[in-house]
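Missing here is one protein chain; the remaining ones are kept as they sit in the complex.
Here is chain A:
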Amino acid sequence: MTATTTSDRSDLSELGRSEATLRAFLHGLPGVDQVGAEQRAAQLGTRSIKTTAKAWAIDLAIRMVDLTTLEGADTPGKVRALSAKALRPDPADPSCPHVGAVCVYPSMVPYAAEVLRGSTVHLASVATAFPSGQAPLAVKTADTRAAVAAGADEIDMVISRGAFLAGRYKEVFDEIVEVKAACDGAAAGLPGSPRAHLKVILETGELATYDNVRRASWLAMLAGADFIKTSTGKVPVAATPPVTLVMLEAVRDFRDTTGRQVGVKPAGGIRTTKDAIKYLVMVNETVGPDWLDPDWFRFGASTLLNDLLMQRTKLTTGTYSGPDYFTLD
């Protein structure tokens, strides 16, 4: 399929100066071969991963999970319980690794922080009027600063799909830059705290075409995203393998062009170990082992973790496990 042409390392930092330069660059990206992308993603999903490779993949996938709860009904108690689960996903097996991060709403960050303090589990918070992103910029940056001040070290922001689809790329670009600035803990009144990682949610289910996904990916990376994430999980179409493939190619080409590595996070709709392993195969085949690490690839999921734990238990005990033996969350 068509890959983005890569020249020598080039400086793209000037692209965000004006609407015209951004548009020229984004519309100059080669189009995505839709049939090719879907076929390639389907083909990579047919690999058979067994025994020791499967065990390795399951442990890696557990370490990559952003254990998420984003419900209006979230309570401090639920968030504490989820955070405890993030630290020790399988209390019956000390060799089970902890997950990558916990992902909650900004108002729930303090409760998760209580439990996660001192651990290496990251604390992600959605911000910027998640999930619609339809709020004034000042509200979005305030939302972000509040989450960072409360202890979040990763921020999952949503782009303004309305502005993007209307072609106002500069507006989306500037918003990401602003939110990125707000991710700086020192600016939020926490001197000495590290800058929070910024994950930019493209909400690919609303972008309509793979070409738009590729453009949005590049736009987010140019504006300084540390991670690009597929979806909020709040619209019917969430992460799909072809969309993730297009985004993986974008981060690969971006690193080839600028030297900066950006992570990818598919979120929503990934519920089984089989699905997760298909994504890992795709990562390995598309961008290589550099991305097979929780710092560079994450799964936004909630029910996936229990299935990973059940499969892990099957491999360690030799008998099939059941959902009765894992927490409901």
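Things to note:
The rule we apply is simple: a contact is a pair of C-beta atoms (placed from the backbone, for glycine too) under 8 Å apart; a residue touches a chain by one contact, two chains touch by 3 or more; residues count from 1.
We take it that contacts and distances are computed from a predicted model.
Looking at the choices "Aldehyde dehydrogenase family protein", "ABC-2 family transporter protein", "ABC-2 type transport system ATP-binding protein" or "ATP synthase subunit a", the name in the UniProt record of the chain not drawn here is "Aldehyde dehydrogenase family protein".
In the complete assembly, the contact with the undisplayed chain comes from A:322, out of A:72, A:118 or A:322.
For chain A, the residues in touch with the chain missing from this view are 318-325.
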